[in-house]
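Apart from one protein chain that is not included, each protein chain of the complex appears where it belongs.
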Amino acid sequence: MTGILILEQALNGLQFGLMLFLLASGLTLVFGIMDMINLAHGALYMIGAFLTAWIVQFTQSFFLSVFLAVILTSLFGMLLEKTLLKTLYARDHMSQVLATFALILILNESVKMIWGTDLPLSAPDYLSGPVEIMPGLMYSSYRLVIIATGLLIALLLYLLVSQTKMGAWVRAGASNRSMAMAMGININALFTSVFGLGAALCAVAGAMLSPLLAVQVGMGENILILAFVVIVIGGIGSVWGAFVGSILVGCVDTMGRSLLPFLFREFLPPQWASAAGPAVASILVYVLMAVVLFIKPQGLFNQRS
Amino acid sequence: MSSTPPQIPHNPKTLTHAIGLSLILGLALAMPYLLDKLGLDYYLGTLTKMMIYGIAACSLNLILGYGGLVSFGHAAYVGIGAYAVGILISQGHQNAWIDIPLAVMLCAGFAFMIGFICLRTRGVYFIMITLAFAQMLYYLSNSIKVFGGDEGLSIKSRLDFGVQLSSKSDVHLYFVVLIFLLLSLYFIHRIMNSKFGQVIKALKDDDVRVDSIGIHGFKYKLAIFVIAGAIGGLAGALMVNQQKYVSPNLLHWTQSGILMVMVILGGVGTLSGGLWGALLLLTLESVISEYTLHWQFYVGWILLAVILMAPKGLSSFSVLWSRVSKVGQFKHKARAIKP
Partner (left out) sequence: MSHPALFEARHLIKRYGQLVATQDVSLCVNDNEIHALIGPNGAGKTTLVGQLSGQVPCDSGEIFFKGENITKLRIDERVKRGVVRSYQITRLFKSFSCLENVSLSVQARQGSSFSFWSNIKNDHSLTQESESVLESIGLLDKAHVLAADLSHAEQRILELGIAYATQPKLLLLDEPMAGTGPQESELIISLIEKIKSSASIFLIEHDMDTVFRLADRISVLVNGVLIATGTPEEIRSDPQVKAAYLGDEHV
């Protein structure tokens, strides 16, 4: 186990964390502003991936397909919000959980009916080779592109939330929705836009991660849980909390899975290590969440007043 | 002047209730013989499975329906119960009178530890942390190869109850499960009508107010959480016994979701709501699967419709009915008093 390996895994963690951030930020905003739990957020991620994989068959260009898929998913998200989801804002959390759970069932099966259970998608050829970013460390150029994309979007999101008028409305809504409404902010348009933005971010993550993780029905659920863990750790409504949480969760999960078995093998008898390694690695993130919630039951950077 | 509720002899509502229940019970007892006569023996296993899910859903209803605690990790207890009994059987311990209590107590223990941490949180944090714990257990069961790992655990034989209620194993199991179902329902009925049950119902309305009148709400939440976990474990124990198989999928969060769906379909906060929800959902699944692979698509729409239009599930209609008939009761009593 060398430093190079650790560094490589740290980069993988960063890469995964940044994509997780794309999902988590949308989720935390929807939750923070509209007070709605949306389990179907993962389905939007899946739809983004499927659309990209489908469109690329016609355009032959990876990034163009991603672009188109993002727009389509965003539009779909906004349509969903305007028709169904807005009726859930006033409802209690349990109803929201169940309604969006129903939505997952419907969307998963719909995708299956249209495209089947999976579609192939690979990274563009010109990015398939590794790049030497440090003496002795070769890293996948595609993963570097993901990291760059993630950082760029994070920066844009930060500028949007902190510098623009819309961002101010979003922050007001996240910390005190009724006050924001009383101050005359066009709440319906804001909600729809926030949802559309969240859907777009999901699509980017879905499309970008697919060459690494595979495009398949149900891909949304696994990453959704992690996104929820992130926003719970980070604090609901806080985009900064989502960022910190995502990087934390991304690194803990990725590095845990790859490095922990090695670590265990150094200190434990082999038959224990091979069982304990993967087991502990997979629950590490949840242990992290339980610890955070035990100390700060409202998350690290909770925004709600 | 006392104000006890009108005790009307020959209350038509209780009479219809009693008749209805007797009919259902009679049907349930006669079912194996009916199915045998109709050559539909296969469905006995399905019915047994439905009753087992019914027990699981009723246990979730305790904390979700009555208590208002949206636990998204209830499948974990069903899974723990199933694995506990599965492992015991595969190690050669088949005595039901030892295995089942052990499994139930193990679940109660887990529920105590998990509840102790989770119940400190509220709202969505509670939902998420219950989900997280269930996921933890899911991943654990997936990785521990000794217990089958992701392939699950198959067992060769079933629990030995000492008495055989029928020479046919499936019929015997049907009656065993029916007895456990009735016992569970009776147990739930007693606790929800007790002082303890009253506290639980109050906690759903306003848990801080419960503290404000001198009851340490947390203790009661934890207690009902443990009871629900224990009964969920019972369901799991019966399930592995019936399927002769348990896999990590039983603990997956989508399973918790399915249990919640059963509760809402059948009626939140009613005694047998979980049972009817389980029957309804599993019947829908069977029936729709006959026509299409995409049964989840149709069930999704049905569920969505129910949430949007009848938020308390099928019991919305029964709550409406009972309020209407209560008004009828008072009018009846008033007429009885006036000369």
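Lettered A and B in written order, each chain numbered from 1.
To be clear about the criterion, a contact is a pair of C-beta atoms (placed from the backbone, for glycine too) under 8 Å apart; a residue touches a chain by one contact, two chains touch by 3 or more.
Keep in mind it's a predicted model, so treat the numbers as computed, not measured.
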Visible chains that the absent chain touches, using the contact criterion stated earlier: B
Statement: The listed residue (B:131, B:171 or B:199) that touches the chain absent from the view is B:199
- request: Would you mind spotting which of B:164, B:212 or B:292 touches the chain that isn't drawn?
  value: B:212
Query: If you put the missing chain back, which residues of subunit B would it touch?
result: 1-5, 190-191, 193-199, 201-202, 204-206, 208-217, 220, 223
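The working rule: only the chains that are shown with their structure count from here on.
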- prompt: Whole-Å distance, subunit A centre to subunit B centre, using C-alpha means?
  reply: 34
- line: As the complex stands, subunit A meets subunit B at residues 31, 37, 84, 87, 91, 93-95, 97-99, 101-106, 108-110, 112-113, 221, 225, 228-229, 232, 236, 275, 278-279, 282-283, 286-287, 289-290, 293-294, 297-299
- prompt: Within the complex, which stretch of subunit B touches subunit A?
  reply: 64, 70, 72, 117, 120-125, 127-129, 131-133, 135-136, 139-140, 142-146, 253-254, 257, 260-261, 264, 294, 296-297, 299-301, 303-304, 307-308, 311
